[in-house]
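Rather than the whole complex, this shows some of its chains in their spots.
To keep things simple, chains are lettered A, B and C as they appear, and every chain counts its residues starting from 1.
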């Protein structure tokens, strides 16, 4: 409610106008349709337990997708997030299992190690693609390989385990049935929403995605902002690593394979344009929900694996088609 | 002028009304872009559409060319209903158009761009390159671009050349109606003349031409009839022969326009040298001497020249966009090394670019965000945007420049061409620069607003700002400038003081002559 | 005179997999110890990357190795390239997953298989669960990558147990060998079938994900078996969160196969058939 009022006095138009709300509602409607469908077809779907499960299950993708939103908004892409997450988890796993630290210190160390690793990888992605004006697709594809190789090398391809008990606690803690890790993701969404809509930084990111040259000619350092966007994306990969570790209590060097596609899908299903400049992190939130609900619901209704994969593809396509019609009517 | 009266006299006597538009309406959400437009075209006439910025001219044209549909009303063409669903359909019906904003394929060659509607095929069905190139060659020669390589990609062209390529393209296919939306906005006299010759020629072939321009002298030179738009409606259609420019202006604005601005001949005292350019050569400048001049505080210096003379490149060089090959720029007497626009802006310089679509505006973002782009720090605190302040800034700028818009939150793309241009200006005015570089500052701006802009620029100069204005409109330079540098072949051919200002003198220098009618080149 | 030593090309699966990584380490240690041969080892990018195994065979032929020891990613795809290698006079030994009998017959080749059988191993784990649950016990299977040979075999092994102990198989799904996916997939299976009593996971990484899902759901009544015996499941078996896993002694597997190959290279007789290696159920003491 308070948000609503703030918005009325502080409109950040292309992101929070009636139109954008409708736009989000559009994909929101696809989500609603899915939820109704699953509720009707399986009694287990709308149970508190299952809702908790869904929230837990979308957390990692949501965290990654928040960072990915920044990168896609400036017209870039980051294929390395899954690998970077694994690398960060492995580094943090090494840190947390170092002998001679109390649980609190060990956890702090791990969190710092994970985020630093993520930030560093993101910084490298951003610096190289911005400095030489190279396609981020290729640079981050390179990083995908580098980070994965590094994760395997550092861990010697072994799963790292036996973390402090407090860390597990955090991973499985709930507040009124809502997983704490999901709340962490929500906080990230909120922060991203705030930054994108209410700060100069966010404004310029949208500007760069729309017309980089115009922003450059207005005297802004486009490079710096691009680097920042990739760094944020690396940061969220680091946070995702922490969530992964807390949830599963291990660090696996082969974690996160293919996560980049899921994160990108959440962003784009959420209405952010791959060519940059348009979209919102609220859309990303809904996109992540669509993917998560779909994965959950299709198992609950007992579809076989292969059918499930096919139906997932079909529903993703239908969701964006539906969204298209919504956007069309909203526009006229 | 003689020719003009003749064409007017030849206005078709037997009315062959083959396109008629009745009570046409087009809404964009709440914005009534067209709110009752009625007029008709006769075969073989040149018909002018005039009106203030945002009056609805381009919207009508986009409807006629099938870019988007209309909401109410009726159009008939050749006695049949006309409701084109796509540009393709419009073209099938013989409607050809040059849009106000460019639609070129930057990475394709000029020749390919010119023939994009119907690329020639050889007898194997393959792309016929020799034919493609020779067609383009012919088309460019016809509009006087003899020195341009048709195989070069469009991205290597300056803005005026792009406009000419657009025109050449539209002239490629047989059409019964040719619509030109502000084709002359970026052209210099020479190209405009040649365009008019072409228009006369195709008119003789029976083609109907619709012509949009904010230059009434042009309208009077080539048109037979004129339809005036105001606020999305057509006010009247007149025979050119039966009206006067003043009469049209009055209809356009719905009131008497305040008398022509007094071109202040008062003796001015300029401050110190704000900007000094010495032997400046950018990457695009092939000469080895470069360009040198001084610009003082309070002074307005104009730069004239033909298309491609190298005017834009000077501004880009000064502003740190293009790398400087040799020579230097001094700011307040100190050598300035701008590694990018950011440095130039920090040194108090502003730059209104000629290419608003690609360089000036973020089309999808709100008007207010575009206006605050260069001075975002003044509408923010600690990195947080102050939306109220930003909106206020936009509203004020809008009032000052007579901007026609819905809400400051609307995207810049919802504005008409002339209004977009005003937003680009507003962006830099909001910044309070000490030195302002302007490249075609009134491109596409209507008569009334132009006068306002001139007044604003003069006020700026009076308050001590140094202005450097590049323009293809000689009257504009003569109204504004205290001094005009005339460029030819990337070099300053001569400098004209106020006393020597005349179109003739400018043209002579621009064509490379040094003998002047009145004074002398220095 | 290092060049005189016989060269052995070792073709592994994805070394990103702990099991094969350990196997690889075992092979390297073995080479160090014996010191009388040169080891060239190649893995693959991922499990489905059959091409790189085939490429590896081709590369080894190019490099003129004396023996190729291979853990095929696909029991059918590898037959023809290996035939090419044999025709080039290279000794080929197959381990981990046996090449498809029909395919071998079709190509007219015969070669030895060294190792335990994934199907048998899985059955060992499945049997442990079956014994505990008894007839009618409700179980689910968490499969490996569908289409991957060892995944198929392990699934079949589990299904053998299901049949033998007349268990009630409620659901069987892939989690692509991955902990996080197993966690998600199993959580959802548990929602759909709250009455699950036992879980058979085709590898330990997935078993870990299952155990975590049980913890989050607060269920202590469900028994889990895995496969591979990676170190991370040690504590879980110890404290009863997992019932059992299967150890194939992967560390030695490649080394054993290399030994056999070198024997043939050194003039020993031809190898044929199935050289079985040990396999063991690991459960709490």
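Here, a residue touches a chain if its C-beta (ideal position, glycine included) is under 8 Å from a C-beta of that chain, and two chains touch if they have at least 3 such contacts.
Quick caveat, the model's predicted, so the values are computed rather than measured.
Written in terms of the labels on the displayed chains, the full complex in this file has the makeup A x2, B x1, C x1.
Note that in this section only the chains that are shown with their structure count from here on.
The centroid of the Cα atoms in subunit B and the matching centroid in subunit C are 72 Å apart.
Distance from the subunit A centre to the subunit B centre is 44 Å, each centre being the mean of its Cα atoms.
Averaged Cα coordinates give subunit A a centre that lies 34 Å from the centre of subunit C. Put simply, subunit B touches subunit A in their complex at residues 319, 321, 340-342, 344-346, 351, 353, 358-366, 368-369, 373-374, 376-377, 380, 383-385, 387-388, 409-411, 427.
On the subunit A side of its complex with subunit B, the touching residues are 9-14, 17, 198-201, 203-204, 206-207, 210-211, 213-221, 277-278. If you check the complex, the residues on subunit A that touch subunit C are 42, 44, 47, 49-50, 53, 56-57, 60, 148, 152, 156-162, 168, 172, 244, 247-250, 252-257, 295-296, 299-300, 302, 305-306.
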